[in-house]
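Let's look at chain A:
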Amino acid sequence: MRQRMGWRCLIWCGVCLATTAIHAEESLTKVVPAGAIVSAEITDAAATISRLKTSEALRQATSSPVYRTWANSSNGRKFRGGRALLEGQLGMNLWDAAERLIGQQVLVAVYPPSAGNQPDGVLVIRFETMETAALIREKLSPWIEISDGAIQADERDGSWLVQSADNKAFGALREQWLVISNRESLRTAVLDRVSKTVTESLADSPAWKHQTALANTTSESRLQVIWDSAPVRPLLGAESEARLLPAKLDNPLASLLLGGLIEVAAKAPEMQGALTIHESGFVASVLAPVGKAEIDPAHQTLLATAPSTSDLITPVPRQLASIVLCRDWADWYRQREALLESPVLPEFDKFETGLSNLLPGKDFCEDVLTLLNAPITLVAAEQTYPHLDGRPGMQLPAFAVVVDLTNADRGADLFQLFFQTLGTIVNIEAGKSGRQPWVMHSAAYQDIPITYAKYLDRPQGEDLPVVFNFQPASALVGQKYVAATSLELCHDLIDVLQRPASGGNEPTTKNFAMTVDPVVAMRLLQANKALLAARSIQEGKTSEQADNELSILFEALQALQPLLLTTDVTGQHVELRLQGGWK
Partner candidate 1 sequence: MKPSTFGPAEAFHLLKRVQFGVHPAEVDLAVREGLDNTLERLLSQQPESAEFQSTDQALRTTALATGNIQDLKIWWLVRMLTSANPLREKLALGWHNHFATSHAKVQSVPFMLAQNELFRTHAWGEFPALLHAVARDPAMLIWLDGNANRKRHPNENFAREVMELFTLGIGHYSEHDIQEAARAFSGWHLRDKAFWFNATQHDATPKTIFGHTGNYIGSEVLDLCLAQPACAQFLAGRLLRTFVTDRPTQSQLATTSQLITQHRYHIAPVLRTIFRDEEFFAAPQRQAMIKSPLDYVLGLLRPLGEQIHWRRVTTVLANLGQDLFEPPSVKGWEGGRHWIQSTSLILRWNFATEFLTSQQIAKVNTEAFSSLSEVADAELWCLGGTPEPQVHAALQQEWQNTTSADSSHATIQRLQFLVALPEYQLM
Partner candidate 2 sequence: MTDCQTTRREFLRWTGSATALSVGGLLPQVWSRCQAAEPGDSINDRILVVVQLAGGNDGLNTLVPIDNDDYYKARPGIAIGKGSALKLNDRLGLHPSLTGLREFWDAGRLAIVEGVGYPQPDRSHFRSMDIWHSAQPQEPSPQTGWIGRSLDISQSRQNDRREAACIGMEKQPLACIGNVALPPTIQRLEDFRLKQTPGQSQGLNSPRWSAAVPKPETVDASDLAFLRRASQTTLSAARQLERLVDQQTSSQYPTSEFARKLRLISQMIAADLPTRIYYVSLDGFDTHSQQLPGHATLLRELSEGLTAFLSDLEEQGHTQRVLVTTFSEFGRRVAENGSLGTDHGSASVLFNVVPPGRGGLYGAPPSLSDLEDGDPKFTTDFRRVYATLLDHWLQLPATEILSGTYAPLDFVA
């Protein structure tokens, strides 16, 4: 009893001290020592927790049949039992407890092992008020008393210290701070910094300084992860130059899409990951302070950027998704031996041999790839089927590819040859399998000549074969060659490409950009609702159950904002960013 009384007094004294010691806005990296490999800091989770607690989504999830089935299973019953016990102990709702305990600031840091193989780790939490710390102590003390020596508690220098008898866990409560570590030294180091007896900290390390300078800090809740490879390198011993990630990949597509990022990650001395959540969305980003110049020339081909904003094509009507991929195509192909594992290289030779049947006497790299500027854009859009009196039974989006040509005349002819050859092959296949053939037509749209495949008849009906999703069309718009699986999308792209670029012709840092519109995706799924429902029926659902499940999916998609994934490359850093939101 006396101990408790004394502790209460301490709290009142500590309040003033605490508020002066560390400002609440300051990062918790100021209270942990430098040298961490990874640190993760969560700031102001309370806002997100409190919104989640009252959100419609949670209410829907907990009333869903899936959840109810789980809740009634033995695991679900155990979970509910454990939760009730815990809430009884804490004397509050679990949501409120989470808000009070981790709602303010939480930091986890991992250090190279000081002994043995287990890395050192520390968890630091700052509560909003010192009362929370007092409450924890109050709840824990009886347990320590009955633990029969397995846990020992001690009061020292204003901190309440707890440790396990086997020296595997060390905890401390001081003012509004909670510290837990697997090393006593680490706990001491944190307490020293909390009480300001030591000031040098993780926040002073070059990695942290660098990253915070780059980071965007205005947000509601924030998770910030920093990776610093400097402390790890000595651990690799003699192989200190050894790479943590491979320089070559064994899959050409993976190399093309991810090879650049993997190389940047391998070269980066430190990296930062951040997840910030605000009222109606989130931004996740990974940032590496590595400039393009620091990467070898082979991998540089994967880090090309769109030369100007006019290369970033504005959305077409009913756009489902778009991808802009910037690569130095010819150079990438020439340097493939430096980028890919040798077992996959013969595949390129096979590919070239196959291609030479289409393009006799031409070289794929020197005659085709050199025609391409960095950005290649892929677009997918919903269709309205103006060429049909009806709809295909299965409605697919239209796809298009837009390439930026270095030499418009030569490039257009070459790609047109591909387009026509492909059309002919498809026609032969159509004849073999009794499908309708098409004829190549030409027409002008906005004064741009278009070549497109037209079906002999205008098909009628609501359940037309899937092939009527396709009506390939191609056109040359200035320097840009467009090939689309539908005439409609080709028209829409011509409209977009002929419009003057809104942002002028500024240079950009975009290396990759992908957008997906969930609402258009929802509309496409809705158009194929009968098919999706039929799949469920084939697996034993009734048509009513199938409809209900689809409605839930459609509602969820309807509530989402477009998703955006980008890679930016500058002289100083490379950043990967994912943005999304909800309504």
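Methods note: a contact is a pair of C-beta atoms (placed from the backbone, for glycine too) under 8 Å apart; a residue touches a chain by one contact, two chains touch by 3 or more; residues count from 1.
Regarding selection, all candidates are chains of the complex that A comes from, given by their letters.
Predicted model, so just to flag it, every value in this text is computed and none were measured.
S.K.: Quick one: in this complex, who touches chain A among 1 or 2?
M.R.: The answer is candidate 1.
S.K.: Quick check on the complex: what are the chain A residues that touch candidate 1?
M.R.: Listed in rising order, the residues are 392-394, 433-434, 463, 465-466, 530-531, 533-535, 537-544, 546.
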